[in-house]
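Every protein chain of the complex appears in place save one, which is left out.
Here is chain A:
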Amino acid sequence: MLELGASFIPFEPDRSSHDGNITRNFFDCSSQRICTMRNNGALGLTSKSLKNDKIMNVRTKDRGEPSTVKFSPDGRLCAMQRTPTTADVVFLEKTETSLCLELTVNTKSKEPLLAVEWVTNNQLLLVNNHSAELLYINEDKKSSKLLKATNVNAAWAIYYAPSQLLLIANGQSCSYLQPFVVTHSQFTRMKGFEVDFGGSISKENFLEKDAAIATIYGRVYVLVFKYSNRNATVLDLYELPFDAATGPSFKHSLILGFNGGCGIHVIDNLVVVHHQASQKSLIFDIRVSSPSKSHSPLVVTTIESHPQHQPPPALYTNFWFTFLPDIVIDSSGGVMYSIRLKNEHAQLEIADKQTMLEYLARRSNEKKLFVTTLLACLKARALSLRQIRKVFAMLTGVTGKSSASENSVENGSGSSQKPVLDCEKYASLAVTQQEMQSSVLIPLREEVSLPESYVANIMLQYLRSLFDAEITPEAYLIEMVVETLAEAGEMSKLQQIVTYRVINDSKPLAFLLLSYEARCSTLFQSGVDILARNKASDEIVEVMLEKKQIVDAFRFIDVRNLNDALIPKVVEAANQHCVRQTRYAIKEHLTEKKAKASLYKSIGDELYTAEEVKGASEEQATCALFEI
């Protein structure tokens, strides 16, 4: 499920040759660039990145071997630390003839530097044991100026560029972490927190290499390895709040199940832990529901290399260096790789279909894969109705009411505190009703092998999820649900969703229901009810006439006080379908209502002959016996 090297870039590996030439490589986490220095820059400084093809090639003075090399976001400046207490800013303007200009900066206290990081294109952050200082680098004047300084004890510091977050470790055993947000030339101190790193006699201090910062599902986490002598290593996730007032909290604990060296990646909101000894990679998804804070790996897999690498490179070697988010550097081969997820293999790797679908739904840019997988699962009837409901609820919950509130919580705006921390937003998968219909529901209906009632049930579940999320279903969706229910013969269900107004009234729906009367007579009444609610009186009269319910039609006209224009039509129908008794009653009724005589003259006056009337009266009066 993991693939190495879909994108890669080669570089010159480290070496110290006999002729005294030394090649050293540095990786800058913040700008994701690998930097190759030959003879400390005197023979050239080359920086490359996987993200763009632009290769920077300059020469600098050889002023000793640097311990770190950091590039400004725009790549025009480079900061090197060549001595413990100072940093040199190199202006990477390409000059054919001369070497790059340099500027040496240091902190006020001249203490050894713990971290040198670019905050913006011209702001450099220096951290030493006692303070963190923000310098402004003037590119034109080649000068520096202290912008801001804050006093803080530091054992070590790591900087997370995407959120401009500085994390400083101090305290006994360095396990108290103090986050700062460096924005607008200011240090904003956030609530610090203690981490449990499993300290023991053999391991007294919490080390920089055991901590990492990553953005997962729109939240910033500090990832901390917790070692234990007895149990396997655990990766703890501490969630940083967006505002400065609340403290970070321990949220998740990923059970690795092994000891020993490993590397972390955070790819597409998944935490991937590579274990060198077992040559396995564990994929964790913290969104997979878990009864406790502990998570087991969702998938245990082995990295495969992209087929473009021939022969395939060795995997999980000692020469591998992993950097967040997805960088693998093979220092012996001199290649920088990226690792990517192959989600199309998820079907094979994740047994539980609901979990698998939820997994796919959470991946970015995998909508098409998700939809096709969902369709395949439904066609194969691999999901129970309950699971289907949950999947649908997840899909509609995104676009529905919850999205607003969830996003606000996710992005911190929901809290009363002003957010100070910023990070990459996580957008949940949104599948519109139209997409649902065209890509899933319609193909399901067309699948002849599936029982119609099953398809109907799926649609009802979808409808239900829309309702739960308070989304108005589109008319075409309702029409399809009604049709499918009717085809499936689920008339009672259809009746219920109409009766309880699950689906909105509309005239087309009413006529659709009327047309199903032959299959379920009660639907007829439902249809008429809808028409009545829509005040479609004329249509109701038409329907009644169609059904030859002429007396009812008249009663309806009376009750609704409809205009006389309908009367001739009803009278006409009465003449065609009604016995003379009814026609007489209609005529009498219209006379009584003082309706215009022209409206009902077609009934005629000669309904009963005088002879008949006389005969009947005689028979009745003399109590003549007769049988029918």
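Quick note on the criterion: contacts are C-beta pairs under 8 Å (C-beta built on N, C-alpha and C of every residue); 3 or more make two chains touch, one makes a residue touch a chain; residues count from 1.
The criterion applied here is as follows: contacts and distances are computed from a predicted model.
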**Request:** Would you mind picking the UniProt name of the chain not drawn here, from "Methyltransferase-like protein 5", "UBC core domain-containing protein", "Vacuolar fusion protein MON1 homolog" or "Related to Spindle pole body component alp6"?
**Result:** "Vacuolar fusion protein MON1 homolog"
**Prompt:** Hey, which of A:146, A:245, A:314 or A:607 is the one touching the hidden chain?
**Reply:** A:607
**Fill in**
Given A:351, A:448, A:565 or A:579, the residue that touches the chain left out of view is A:579
**Residues from chain A at the interface with the omitted partner, ascending** = 549, 551-552, 554-555, 558, 579-582, 584-586, 588-589, 592, 607-608, 612-613, 616-623, 625-628
